[in-house]
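I have a structure I would like to understand better, so I am pasting it below and will then ask my questions one at a time.
Let's turn to chain A:
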Amino acid sequence: MKKRFLLLVALVLVAAMLVGCTTETDSVLDKINQAGKVVVGTSADYPPYEYIDEAGNKTGFDIDLMTEIAKRMGVELEWVDMPFDSLVAAVDSGKLDMSISCFNYDEERDKTVDFSEAYYTTEDAFVVTSAFAGTITVPEDAANYKVGVQSGTVQDGWLTDNLVTPGLLPEASLSRYERVDQAALDLANGRIDVLMGDYVPIQALVAQNPDLQVVYHGELSTGPINIVLPDGDAALKAEVDRIIKELQAEGFIDQLAVKYFSE
Partner candidate 1 sequence: MPEPILTIKNLTKKYGENVIFQHLDLTVNEGDTIVIIGPSGTGKSTLLRCINLLTRPDEGQIWLDDMEITAKDCDEDQVRQHIGMVFQNFLLFNHLTALGNVKLGLSKVKKMSDEAATEKAMHELARVGLADRADHYPGQLSGGQQQRVGIARALAMDPRIMLFDEPTSALDPELIGEVLEVMRQLALDGMTMLVVTHEMGFAREVADRIVFMEKGYIVEEGSPDEMFNHPKFPRTREFLWKITELYGKKETDTN
Partner candidate 2 sequence: MDFGQFISYIASGTVYTVGVTLIALPSGLLIGTILALLYVYGGKAAARVMNLYSTVFRGIPPLVLLFILFFAVTRGINLSAFWAGSLSLGIVSSAYQMEIVRGALLSVSGDQLMAARAIGMSRLQSIRYVVLPQAVRLAIPPWSNEAAIVIKDSSLVYALGVPEILRRAQLIGASSQRYLLAYLSAAVIYFLLVFGTTRLLAVLEKKLTIPSNP
């Protein structure tokens, strides 16, 4: 788990106690329906899930999905772009009604917010450059190299729990980056040997950089991705879950996956 994120959560909790919690008996769903719009946060720097197109408009798998969900809720959709680190705190503090940004279920996050039913399942991948002379046949082999990862992500959590804590990978050999692209830059110029990330965006990265190749992929840390919802708001969760199931049954989500992941 990312340290800065933890600090932030702690601060939010302390300050919230000081200020005194507002009574949250009403469901956010009522608020959404009254306002006729849902305010959704995303970090639009994670293609192909969420990113901006040439005109600067948000697009991507999550974006299209959320657009359809809002449509079926019968409300307008208002996007708020925020760095990934800020999204959970923003939902927790009521600045956002919900957030979709390729979130994996995470126990830490579950303490302050809720998760919808999974709308899709992803894998993790290890990627290297053509200059890489080692071998990675099982994921634990990564411990023999300098590894990079986006900090605060589930991949970061997996590396920390499975390689660093057991003493397989020295802390100094793990570089945490704020963003995947920064890690990709360091991979290209040799500061790290291996980059671990979400398989779908990694595939996009490899497609753009012929010098990169995936040496391993599988379901490690990752898995189902969910929408982040306000804590304990059963009515809103029921509504969102209902629509997700509907869309899955109709094959809408599979179509989106084909569109964005070229699977």
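The rule is simple: contacts are C-beta pairs under 8 Å (C-beta built on N, C-alpha and C of every residue); 3 or more make two chains touch, one makes a residue touch a chain; residues count from 1.
Inclusion criterion for the candidates: all candidates are chains of the complex that A comes from, given by their letters.
All values reported here derive from a predicted model rather than from experimental measurement.
Novice: Of the candidates 1 or 2, report the single one touching chain A in this complex.
Specialist: The single touching candidate among 1 or 2 is 2.
Novice: Going by the contact rule at the top, pick out the chain A residues touching candidate 2 in the complex.
Specialist: 7-8, 11-12, 14-16, 18-19, 21-22, 41, 44-47, 51-54, 56, 80-83, 85-86, 89-90, 92-95, 179, 181-182, 184-185, 205, 208-209
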